[in-house]
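Before we start, here is the structure in question, set down as structure tokens.
One protein chain omitted, others in place.
The first chain written gets the first letter, and so on, giving A, B and C; residue counts start at 1 in each chain.
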């Protein structure tokens, strides 16, 4: 199911934790759907991400994508970091099962929100703008059609 | 499927053949349904069956029921022989599969026709009267409902 | 083994079971030497036929039925589909009843056919169990109708293990003239199950849950229950299920049931005790944990919630340690919704994501339980420490 690299990051996630007095904080997801990610970044004077840490409640893919996205983002400018796509994250991990692609969205969304938080705090324009999964009232099921949801499960 | 006694009679049928100048001859069945039986009897002056022989085209049950019915009939009066029922034949053989009960009808019918033939030849009243399966134009499928026939088969 | 452990601590017996060596031994000759088609007339075929019919007799007597009331099928799912779809359709045809009632925590092998019927001429009521994970007869009575054709309530639930009051449910069903089916896939062999005592009209079974092979099922159909075959063809299984019979599978299923019944009483005691150790160990040893459902429950079944942990992550971490369990988390199934069973008993989604189903079985030992209770707490602690919401929602991680 998961690639070796996903399992490696899941078993040994990098950059777990919270940066105290972070320059940017992003929190996305919803416990109702079982995925919550919080990312904190430290940014230097040239907009480069010096440090980045995450905390994630979620499945193997959620933790692995969080971990890899922190590795990818470290050293990047916030502008570049906000551009990391879900596909890049998945590729970096050697692929994700289709049903797990939304986990890499969570990871990139978390990073985007943290970057925007940093920019807005400094009175600058946000890059990504409102992110659905960062709204605490976000209903994860609103867009799913029933049929699909039902058919995915394989109860044993 | 078949009882041991059926197999024994099928493998070693008694009284196979044709009595020359028989006193009574019965032929029943139809090659279209795969079952034909011919029975010849020799009757003494006291209406007792002295000798009886059969020839049968048919399945294991057809041959076994023919064989046993000749054994049962030998020594009986023609009146008693004409009364042998399909159930008696089946019981004598230790039972028959339900789908094969019609074979014992063939055997008892054959005997009845032979007895009637003997009686009529001697100007006496027949006992059994017309027997459907002795009519060469008898259509074996006329009474079967389609559904039943179809469902019986187990093609492999 | 991929997880690098010498052995697997298998604790997912509700998902499937290894074939017992005694079962393998019983079935093997019917793959090789006695391979005849049981519908063939020659000796080799008749040998197969006799083995098949002997297996049918043993299955039937094991559930209190007549041999002619027991049909071998291709899996539990097939049996469920046959019961739900075919009985309902025939009752509708004969009695013009077109209402169905199934419980909300049925296996999808019952739920999906019921939903399909609801799109094809039937009206469907889905009845929620109460918080205890039981369908109570009075709740059923309240939704039964004059035109109810079939009620389907499982004998024991596959996720939380709760045992349903089948006799009362069947009685209530019969009181309105409807038929009663039960999915007994999980219950078979683990608790007393006698179709005559319970008064059910149809019941589904599966061999791979009781140390038999996968791909072998059974369907009890009480004499006179309206039915049409779902699989049409050669007319095997007394015209109720066509297809060359899996003689080896039938022999295996019968042997598997025999072993279950022989060992039922002592296993019930043993597995309940082991399960209680797990439950007590978790509830007392780890804060913010809960137990779902019951009593009464199948021996060896526990469904536990570790608040603030996600199930798939726990499952994979346990797998790293050689432990196999399952979870009702959404992530584990690739769907967005967590277990419909847990939701049906009122468990909130965010808690259901943290559920672990631990089901013990024939080869579970005391040491397995010790090991599980040793390995789980640090995994839970670690995952909670990574959960950004944990402190906010539940207080400091201990």
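In this text, a contact is a pair of C-beta atoms (placed from the backbone, for glycine too) under 8 Å apart; a residue touches a chain by one contact, two chains touch by 3 or more.
This one's a predicted model, so the numbers in the text were calculated from it and none came from an experiment.
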item	value
Neighbouring displayed chains - absent chain, whole complex	A, B, C
Which of C:62, C:113 or C:308 contacts the chain that the document leaves out	C:113
Identified contact with the non-displayed chain, of C:62, C:213, C:294 or C:308	C:213
Positions on subunit B where the hidden chain makes contact	7, 10-11, 13, 16, 18, 27, 31-38, 55-63, 97, 99-100, 140-141, 144, 148-150, 152-156
Residues from subunit C at the interface with the omitted partner, ascending	1-3, 8, 10, 12, 15-19, 21, 24, 28, 31-33, 35-37, 39-47, 73-78, 80-81, 107-110, 112-113, 116, 206, 208, 213-216, 230-235, 242-249, 312, 315-316, 318-319, 323-326, 332
Residue ranges of subunit A at the interface with the undisplayed chain	1, 151-156
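Note that only the chains that are shown with their structure count from here on.
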item	value
Subunit A and subunit B, separation of their C-alpha mean positions in angstrom	87
Distance between chain centroids, defined by C-alpha means - subunit A, subunit C (Å)	37
Whole-Å gap between the CA centroids of subunit B and subunit C	55
Sites on subunit B at which at least two other chains make contact	none
Where subunit C touches two or more other chains, by residue	none
